[in-house]
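Reviewing the structure listed below.
The other protein chains are all here in position, but one chain of the complex has been omitted.
Chain lettering (A, B and C) follows the sequence in which the chains are written, and residue indices restart at 1 in each chain.
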Amino acid sequence: MAAPISLHLEFGGGAELLFDGVKNHHVTLPSQSEPWNMKQLLLWIKGNLLKERPELFIQGDTVRPGILVLINDADWELMGEMDYRLQHQDNVVFISTLHGG
Amino acid sequence: MAAPISLHLEFGGGAELLFDGVKNHHVTLPSQSEPWNMKQLLLWIKGNLLKERPELFIQGDTVRPGILVLINDADWELMGEMDYRLQHQDNVVFISTLHGG
Amino acid sequence: PLQEKPFLSNEEIMRYSRQLLVPQFGVKGQQQLCRTSVLVVGCGGLGCPLAQYLAAAGVGRLGLLDYDEVELGNLHRQVLHGEDRKGKPKALSAAASLKRLNSAVDYVPYHMQLTPENALQLVQQYPCMDIIADCSDNVPTRYLVNDACVLAGKPLVSASALRMEGQLTVYNYCGGPCYRCLYPVPPPPETVTNCSDGGVLGVVPGIMGCFQALEILKIASGQEPGYRQQLLMFDAQEARFRTIKLRPRQAGCSVCGENPSVRALQDYEKFCGSAATDKCRRLCLL
Partner (left out) sequence: PLQEKPFLSNEEIMRYSRQLLVPQFGVKGQQQLCRTSVLVVGCGGLGCPLAQYLAAAGVGRLGLLDYDEVELGNLHRQVLHGEDRKGKPKALSAAASLKRLNSAVDYVPYHMQLTPENALQLVQQYPCMDIIADCSDNVPTRYLVNDACVLAGKPLVSASALRMEGQLTVYNYCGGPCYRCLYPVPPPPETVTNCSDGGVLGVVPGIMGCFQALEILKIASGQEPGYRQQLLMFDAQEARFRTIKLRPRQAGCSVCGENPSVRALQDYEKFCGSAATDKCRRLCLL
């Protein structure tokens, strides 16, 4: 059994508007048999935080195009993307790309 | 005996010009009977890093007016100033105030 | 503050539509900004971008103070002036450029030096200023502006720049420190480097002046500014920002403390041992 872990989730660039406009979320993921990875975190967010129109955040089993995912201030591509194994106190940011000027 | 401690010293706003223009210094303070505090660090800097014109950095036993001292991103006034007891891996910044515009 | 207008005009709604849409600003923020007077001390590398964005955003009144005239060597960073303004007072040049951008703002150019004799009057009396921006370039003026703000009870948004570095703090606001709380004793004159001596990459005061404008827009529109009791340090060479937590207002401060010894403006050139200009410092020391 993996112990429960606490995470700091942040949403920005407009992605926060899918979460009642709240940018910062401190969450605790419950204990489960396997360690938590990003794939499971996305499902957890979809089930527990996303209020409406989940397709504007998740498409298929990953984040929709135009949202950049950052784990501890690094692009998740450098960290293993969906397979990254989450650690207690990790900081995960979902940032919508801006296009205005 | 207190163990040797490593510090990250930074100089900015022009104060680095008294240290050969080098902004970042990783230094190790030797083991000594008492724990290291800021007062002793200033003396150590004067004896070991300052190349010339020490009066442009230290006056009396403290830093000269117009240099702000920051310990781990906080004003040293909040940390006990000269009496602050240095910890291993502390970050200490000496920043010269800018006046130009 | 300026007179309240209960409604925005159609022209104002058109002009400011993009910022009215910003939830944190909105119609209320715009109405408050339209009633706000800001005194800009120094129309140079910091004052130009600051005044530009405050005027564009629709501040009510903009006092523009500078004793100096435009020189060719200013134009790499003082973007409100132009080649045809050489020799013209900077305060008037700035006002003329800003008027093209937004004629609805009340511009009050002051072609004069800020002195212990006129500072309080400028800040307090007609036209009364709500927020002061220190965009000056020398130590005596920075102490003078600070003391005038403390005595008049005005928030001071202060920035500075040199070479490739910049600093910014909001002083004398909601329990935060004043300039003297941080720097009770002025620096020895021989340790002070000005832009005339040390140089400055023009876009560095550009960035810092824009930040000052942002802090003023937040104060004017009732948002919490980011840098009350905090110092923003910007290093353009390392492309690095750093936010420092500062001491609170000091009980022993000689101007904002509990038993202030400074109860009126004093002689700041004497106090600092240097002239209130960034030009003749060396000359004056001879």
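In this text, a contact is a pair of C-beta atoms (placed from the backbone, for glycine too) under 8 Å apart; a residue touches a chain by one contact, two chains touch by 3 or more.
Here the structure is a predicted model, which is why all the values come from computation and not from measurement.
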{"item": "Contacts of the hidden chain among displayed chains", "value": "A, C"}
{"item": "Residues from subunit C at the interface with the omitted partner, ascending", "value": "11, 14-25, 49, 52-53, 56-58, 72-73, 75-77, 79, 81-84, 100-103, 163-164, 195-204, 206-207, 210-211, 213-215, 217, 223, 225-227, 232, 236-241, 243"}
{"item": "Subunit A residues that touch the omitted chain in the full complex", "value": "12-14, 56, 59, 64-68, 70, 73-75, 77-78, 95-101"}
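Assume only the chains that are shown with their structure count from here on.
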{"item": "Whole-Å gap between the CA centroids of subunit A and subunit C", "value": "41"}
